[in-house]
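Structure incoming, see below.
And then chain A:
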Amino acid sequence: MKKVWLSLLLITSSSLLGVTADELQVAVASNFSKPLEALATVFKASSGHELKISAASTGKLYTQIENGAPFEVLLSADSKTPKKLVDAQLAVAESQFTYALGKLVLWSSQKDYVDAQGEVLKKNEFKHLAIANPETAPYGAAAIEVLDKLGLTQTLAEKKVQGENISQTYEFVATGNADLGFVALSQVQKEGIVKEGSVWQVPDDYYAPIQQDAVLLTKAKDSAAAKSFLEFLKSPEAQKLISSYGYGLPKAQ
Partner candidate 1 sequence: MLSPEDWTAISLTLKLAGLTTGILLVIATPLAWHLAYTQRWWKASLNALVALPLVLPPTVLGFYLLILLGPKGWVGQSMKSIGLDTLPFSFTGLLVASVLYSLPFVVQPIQAAFSGLDRRLLEAATTLQARPLDTFFSVALPLSKHGFLTATVLGFAHTVGEFGVVLMIGGNISGETRVVSVQLYDYVESMNYQAAHSLAALLVLFAFSVLLSLYYLNRGK
Partner candidate 2 sequence: MSTLSVQFRLKLAAFELDVQLELPAIGISVITGSSGSGKTLLLRCIAGLERPALAYCKVKEIVWEDSTRNYSLAAYQRPLGYVFQESCLFPHLNVQQNIDYGRKRLRLRSNPSQSLDTVIELLNIGHLLKRSPAKLSGGEKQRVAIARALAVDPQLLLMDEPLASLDQAHKYEILPYLRRLQWDLQLPVLYITHSPQEMTQLADHLVLMDKGKILASGELQAVLTRLDLPLAQSQRASSVLTAEVFAYDAAFQLLQLRFSGGVLSVPHLALPKGSQLRVRIYARDVSLALQPPASFEPFNSLHAQVLGIMNQAVGYTTVSLRVGAELLLAQVTRKTASFLQLKHGQIVYAEIKNAAILS
């Protein structure tokens, strides 16, 4: 009996403390970890809740969540994985929403290498075109769609090199090992300006939107802090911040 009392006491005291400032475990797809840090600062200022951020590839995060990782919110790089978690009853269905849209660009670390229309692809004078692994990375799948749409899939098959994720793809291009590659806009721009090299921003209608979805994990279905963070993500203030990192915004849901 004593033990029960003691644990009850502990629970109440901790939840009492939690009302004022909770720690919130957020799992985030690597590509969104930078914006999330900025968001966390703003969120803490307004709510007092502190974010504990774990960044990894969406696939790894899924495996970790499936195996009992203590995350409360997942910011995925796709919409498929949150759906899968919902199906497995590891996430709360009605909480899923798109917090950002990934923007695909064709990028080279050399100046004036990529033209504003992407004609460079058709000229086919390069040695390596880097894309993310389409099996595992949504940006990779989008890149394949673009190549299909341009009718270049066959022509360029030999020139493709794959990064395991979008970060590695960026690295291939940044080190010059690949002449150019399909990467995320968020990787190559800062506040609307391209940091280095040359870019073709692929038109939105060339590929299915890269929806990055957030979801509340079942473990935290009663967490007020988690819910308020998800609400915060939809706020104009947050959305402005997200867009400044090179992401598109979902149409009002």
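Regarding candidate selection, all candidates are chains of the complex that A comes from, given by their letters.
Definition applied: a residue touches a chain if its C-beta (ideal position, glycine included) is under 8 Å from a C-beta of that chain, and two chains touch if they have at least 3 such contacts; residues count from 1.
What you see is a predicted model, and the numbers here were worked out from it, not measured in a lab.
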Pick out the one candidate among 1 or 2 that is in contact with chain A within this complex. 1
Chain A - residues contacting candidate 1, complex: 57, 59-60, 62-63, 127-128, 130, 133, 135-136, 160-164, 168, 171-172, 175-178
